[in-house]
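Note that one protein chain is taken out, while the other chains of the complex remain in position.
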Amino acid sequence: MKTLFLLLGLVLLAFLTVPVAKMVLASDPVILIETFLDKEVLAAIFLTLYAALIATVIGFIFGTPLAYLLAKTDFRGKRFVEGLIDLPLVIPHSAAGIALLFVFGRNYFMGKAFGAIGLKFLDSLGGIVIAMLFVSVPFLIDSARDGFQKVDKRLENVARTLGATRWQTFLRVSFPLAWRSIVSGNILMWARGISEFGAVIIVAYHPMTAPVLVFERFETYGLDYARPVAVILILIAMTVFVMLRLLLYRGEDR
Amino acid sequence: MKTLFLLLGLVLLAFLTVPVAKMVLASDPVILIETFLDKEVLAAIFLTLYAALIATVIGFIFGTPLAYLLAKTDFRGKRFVEGLIDLPLVIPHSAAGIALLFVFGRNYFMGKAFGAIGLKFLDSLGGIVIAMLFVSVPFLIDSARDGFQKVDKRLENVARTLGATRWQTFLRVSFPLAWRSIVSGNILMWARGISEFGAVIIVAYHPMTAPVLVFERFETYGLDYARPVAVILILIAMTVFVMLRLLLYRGEDR
Amino acid sequence: MISIRNLCVEIGDFNLKNANIDVFDGEYMVMVGPTGAGKTVILESIAGLCPLTGGQVLLRGMDVTGLPPDKRRISIVYQDHALFPHLSVQENILFGLKVRKVEKKEQERMLEKVVSLLSISSLLHRSPPTLSGGERQKSAMARALCVEPDLLLLDEPLSALDPKGREDVQEKLVNIKRSLKLTTVHVTHDFEEAIALGDRICVIGEGEVKQTGSPEEIFRRPDSEFVARFAMARNIFTGVTVVSKEGEGCQFRTDGVTFSAMEGVKEANRAVVRPEEVVVSVNPLEEGKMENVFSGQISGISDKGATLLITVDLPPPISILITRREFMHLNPVMGMMAYVGFPASAVHLFHENTL
Partner (left out) sequence: MISIRNLCVEIGDFNLKNANIDVFDGEYMVMVGPTGAGKTVILESIAGLCPLTGGQVLLRGMDVTGLPPDKRRISIVYQDHALFPHLSVQENILFGLKVRKVEKKEQERMLEKVVSLLSISSLLHRSPPTLSGGERQKSAMARALCVEPDLLLLDEPLSALDPKGREDVQEKLVNIKRSLKLTTVHVTHDFEEAIALGDRICVIGEGEVKQTGSPEEIFRRPDSEFVARFAMARNIFTGVTVVSKEGEGCQFRTDGVTFSAMEGVKEANRAVVRPEEVVVSVNPLEEGKMENVFSGQISGISDKGATLLITVDLPPPISILITRREFMHLNPVMGMMAYVGFPASAVHLFHENTL
C-alpha cells in the first residue's frame, strides 16, 4: 500500500514542483539580472511588496481582534460569521474585484466618501491594497484564531483570578501565547497579497503590480518575455516565505 | 475590551461582506436572468463547474494518499514537503500559469508528450484543469491531512492486531473516520477551482471560464456589463459552498 | 466566611442544582466527589469564571456574584499545566502583583515569603516546561498565594502527581494550612485525601451536595447510600427499624438477622457497618463484649496487599477489613466457619429515599 501511495503522492508533488523548478532553473541568470534591473519591473516589485505590507498591517489591526473573539467566545451564528470570513476564498477574484469597485469605485458610496478626502481607489495604490486585503485577510484570521484557540482557557482564568483585567490578560497571556500562529498568519497573508492577481487587475491595472506585469508581458509579447519576470517574482515570494517560516519553526518541535 | 474588539471585527466583516452583498442585492433580477440565459455565459459557467470537478477528482485520487502519508508517517524533510505543497498558495497565479505553460505548452516537454496522444493544454479544457489543479490541490491535501491526523493511532493499531492488513485498515478505519475532512477538502478545492482566474487566464484564455469572462467583459465593455456575470458566478459558488457545508456540519458539534 | 447559596450551573451535559455550601474563615474544606461530578465547575463559579444560571456567592457577607474574577481576591490552582509557559517561575509568581502594579519592594517581600513557605527558591529562574509535576504544582501555589487571596481554591492538587511529588506537595499544603490559616476549598475525587486534609468534607454527586460535615461524620455517619458507598462503607443493609421498648437503643432487621444499634433514626431503612469496625475470628467470640455477634461461612477473600477483605455470609454477606498481620494469624480458608462481631456503636442507621 505504501508503495502505491508514495507513487501517487510523488506524481502530485512532481506536478506541483517541476514546472516551477524547471522554469527557475532554465532561466539565464544574465537575462534575470537584466530584467530585475529594468525600471518597470523593479517598480512593480517594490509596489507589490509595499502594498501587500500595508494590507497585512491593516489586516493585523482589524483581523486579530476578530480572530480572538471567534476563538474565545460563543454566540449564535458564529458558524455563519466563520463562513463569511471564508467568502473571499470561494468567490472568483475577478468577481471580487468587480464587487470592490462597486463600493470603492469613483462614483459609488465609499469611493465618493474617500474621494472627498482625496483618497481614490481605482487605478491607485489604495485600490491595490483593498484588493489584496479582501482576498488575503482570511488566511490571517484563520491562523490567528487557531492560535488563540490553542491557548488553554485555564491560563486565562488564572490570570483573571490573580487580578488581571481582560486587557491585561489579553496582552500578557493570550497574545504572547498565540504569537507564533499570528506571525505565521501575517506571513501567509503577506505572501498571498504579493501573489494576488485577479482582484488587483480589475481594481487597479495601473500602477502595475508584479503579477499584473507578468500577465501584461505575456499578453503583449508572449511567453518568453513574461518568463523572466515570473521567475523573479516566484523567487522573491518563495525566499521571503521560506525564510520567515524557518525563523518561526526554529526551536519548535511540532 | 470586548467593545473595541467587536468594533474592529465588525468593520472588517463589513469590508468583506458589504461589497458582495451590495452588488448582489442591487442587481436587477431581470437582467440577471437575461444574462444567465445568454449562451456565452451559460457555456462559461458550465465549463467552469465541469473543469473544476475534473480537477477535484484528480486531486482526490493523487492528493488523498499524499495527505495520508504526511499525517501518518515521519520522515526526514517532511516539513520541506509540506512547504512544497503550500507553494501554490504563495506563488502569484499569473506566474504559476507561465510555469505551467513552460512544461505543458505545445513546444515543451509534457506538452509534446501529451500532444502525441492528442491531448493539448494551451487554450483547452485540459489546460484549464491543470491550472485549477495546481492552485487548488493544497486545500484538499491540507484538509485531508488534518482529518487523517485526527484519527487515533490506537484505532489503527487495534485494527492491525485484529488481523487487518494495511489496506484493510486504511479502507475500513482511517478513511471512514477522516471522511468528513476529506469531503470538506474536496468541496473547498472545487470552490477554489471554480473561482480560479490568474493561472487559467494565462494557460487558457479560450475556451472562456466564467471568471475570465467577467474580466473580459470588464475590459471590453466596462463595469456595468461585467457585473451581472460576476453576480451570477458569486451566487453559484456561494450556494454550492454553503449547501455542502451545511450538509457536512449537520449533526456534528464542533 | 464564604457562602454559596442555591448555586445552579448548567454547562453542556453538566447540571448542578441548588448547591448550598458554607466555608468558615480559616477553614480547610475538602469537596469530594466522583470524576465528572462537576467539582471544577463549582470552583470556577466561586471564582467568577463561569456563568451561573442561578444562586449567589457571598464573600464575608458581601454578594460578589456580579463581580468579575479580578475583583474577587480568590485564587485558583488548577490540577496541571496552569503555569504561564512563556514566563519563568519567578515571573509567574509575581504576575498577580505586577498586573496590580504593586511596588517593587512589596513584590520582593511577598516573593520571599511564598518562596520560603514552599521551599522553591532553587526554581525561580527555571522555565515551567522543565519542571517536574510537583515543582509545577508548588510554583502554581506560590503564585496563587502571592496575591494574598481571601480564599484559595485548589483543583485536584495532588491527582496528577507521582507518589513522591504527592507526598511533597501534601506536606506543603499542611504547612500552608497551619501557618497561613487561609480559607481553602480543595476538590478531589480521592476520599483518603479528603480524610487526611479536610477540616470539613463536602460530598458532591449526581449534580447536588450530598452531605457536609466533619471527616468523622461523613465517614461513620453517612446519610445516603451514595455517601456510604463513596466512603467505601462496603456493608450497606436494607431493612426496617424496630425501636426497642425501653427507648434507648434500637433494633434493625434485615434479611433474617437483627442488629442492635445505639441510636434510632426515624424510619431508617438502611444500616451501615464499616468493614474495619468488625472483628472476625475462627473461634467463638466472647459474648457480652459486643452487642452484635454472628457466625457464618467465609464466602470470599480478596487480597489488597497490605490489607485483605474477608466476606462472611450471615446469611447477608458482610465484609471485614483486616491487615495482613491479622490475616496470617487468622489463616482463613474459603468455606470455613467464622465468627464475626461488632458493637452497637458500629451500626449506623439512616433513611434513604426510594421512589
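The first chain written gets the first letter, and so on, giving A, B and C; residue counts start at 1 in each chain.
The rule is short, and it goes like this: contacts are C-beta pairs under 8 Å (C-beta built on N, C-alpha and C of every residue); 3 or more make two chains touch, one makes a residue touch a chain.
Keep in mind it's a predicted model, so treat the numbers as computed, not measured.
Just to confirm, in the complete assembly, which displayed chains does the hidden chain contact?
Across the whole assembly, the hidden chain touches B, C.
Can you say which of B:22, B:72, B:120 or B:160 touches the chain missing from this structure?
Answering carefully, the residue with contact to the hidden chain is B:160.
Return the single residue from C:25, C:63, C:192 or C:267 that touches the missing chain.
Going through C:25, C:63, C:192 or C:267 one by one, C:192 is the residue touching the chain not shown.
Going by the contact rule already stated, which one of C:219, C:252 or C:350 would touch the omitted chain in the full complex?
Of these options, the touching residue for the absent chain is C:219.
Extract the touching residues of chain B with respect to the undisplayed chain.
On the side of chain B, residues 152, 154-155, 157-165, 168, 172-173, 176-177 touch the unshown chain.
List the residues of chain C that touch the chain left out of this view.
Interface residues of chain C facing the absent chain: 34-35, 162-163, 191-192, 195-196, 215, 219, 229, 231-232, 274-279, 302-307, 321-325, 328.
In the analysis below, only the chains that are shown with their structure count from here on.
Suppose you hop from chain A to any chain it touches, then on again the same way; how many hops at least until you reach chain B?
The fewest steps needed to get from chain A to chain B is 1.
So the centre of each chain is just the mean of its C-alpha atoms; given that, what is the distance between chain A and chain B in Å?
The mean C-alpha positions of chain A and chain B differ by 17 Å.
Using the touch definition from the top, which residues of chain A touch two or more other chains?
Residues 165.
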